[in-house]
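In this view, the complex is presented without one of its protein chains, the others remaining in place.
Labels run A, B, C, D, E and F following the written order; every chain starts at residue 1.
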């Protein structure tokens, strides 16, 4: 089974906390938005959102920073995924 | 009797919890939006929403993920349906 | 006397609860929006709303589903009508 | 003295309650918007509102339905008027 | 000293209550917006507001109706003025 | 050291209350916006704000009226400045 995100949505999977610490990244956030490192699993095809053409700039496999409470959690075949919009992705970690 | 959704609206029918578990999908959601798997029953013709042309990307019979409190419930001939906008559909489950 | 709705407005008349039950339709709604079956009595001419051309897609006599607290109630010659915008109509019941 | 409304504004005068009852119209409203029958006294020239051209569709002398708490009351030479935007007028009563 | 309003702003000066009563105008207002008669003292040059060209339709010396809590009060050489946007002016009193 | 405002922002410096009184200007304000006289210190280059071209209409050295709680205060080399958008400037005092 597979999640195929619609439009400008992206399926991400959070990188485990252990892995995060190992790579030297510790994330804190101001206010109600708690950022985190996640890996991109699936990228939507892009398309028109609110009448505006959205081109997808991110790719499968990239590590990204997004807000903790952004998106919708989905559990599929025992794995937890989050569906976010591309615009909720703040930066790529290289 | 039949529900014919207007514009960019889609009539969906939630997939029973049992069936959901069988397929290995367990859904949880952050905040007030609880996602769920539903089947698409009817798709509106698309058209202009807020002055912007909306093309329908989903089809009858697809399994989709949407928010639990999204849309309006309707009971027709003993079956419960939900009318959502296409943009409330997050991903297709394949 | 007659109500002539302006622009994209539609005059509807709720279908009695008895009639609703007879046709096998029972409506429930999430949150504060309670849907209901209504018949279209008068349709406005359409026109520009917020600078965008609105074409009327519904017709006199159609049975439609709309939200319970949508629109403004008017009592004319002993009959109760509701004036809604076309975009408040979710689906046509056929 | 005379009120000359600007742009898409319309000066209306509420039709007395007695007159309303005589014509068989009784108005009730959902939520905070209480509709009422009013006569159009003056119509603005139309023009650009929020960058969009507004054409006036209503005329002096028409009976209209609008929301009770819509617009601004003005008392001029002993008469009470209300200044509303054309878009606050829901329907014409014929 | 003189106030030169920017863009679509207008400097008005409220007409005294005594004068208002003498001319037979008594103003009441619904909700939080209390209308009043004011004289236009200075008119801005118009221009682009939120990306939209605004043409000034009012002139120095006109008596206008606006909301009581609209705009910003300024006291200059002992006189009180109010700076409003042209769109806050509801009607001209002739 | 110098503050170079970006885009449509303007650096202003409030004119002291003493100076204000001497020039006969006393400012009061309705609601939460308290106006004040300030001198323009630096003007941004203008540019695109929310996709709309903004041309700067104000100049260094002008006395202007703006809202008290508008903008962000900055203290530089012992002087207090405020950074506002050009659209927060209501009028020029000449």
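Here is the rule we go by: a residue touches a chain if its C-beta (ideal position, glycine included) is under 8 Å from a C-beta of that chain, and two chains touch if they have at least 3 such contacts.
It should be emphasised that the depicted structure is a prediction, and the values quoted were computed from it without experimental measurement.
Taking the whole complex into account, subunit F touches the unshown chain at residues 1-7, 9, 11, 47-51, 69, 71-78, 80, 83. Where subunit A meets the chain that is not shown, the touching residues are 23-31, 33, 35, 50-55, 57-58, 65, 67, 87, 89-94.
Heads up, the rule we're going with is that only the chains that are shown with their structure count from here on.
When the partners of subunit A are compared with those of subunit D, no chain appears in both lists. For the pair subunit B and subunit F, the distance between C-alpha centroids works out to 51 Å. Mean C-alpha position of subunit E lies 23 Å from that of subunit F. Subunit B and subunit D have centres, each the mean of its CA atoms, that are 41 Å apart. In subunit A, no residue touches two or more other chains. Viewed as a contact network, the protein chains form an open path, each link joining two chains that touch. Under the contact rule stated at the top, the pairs of chains that touch are A-B, B-C, C-D, D-E, E-F.
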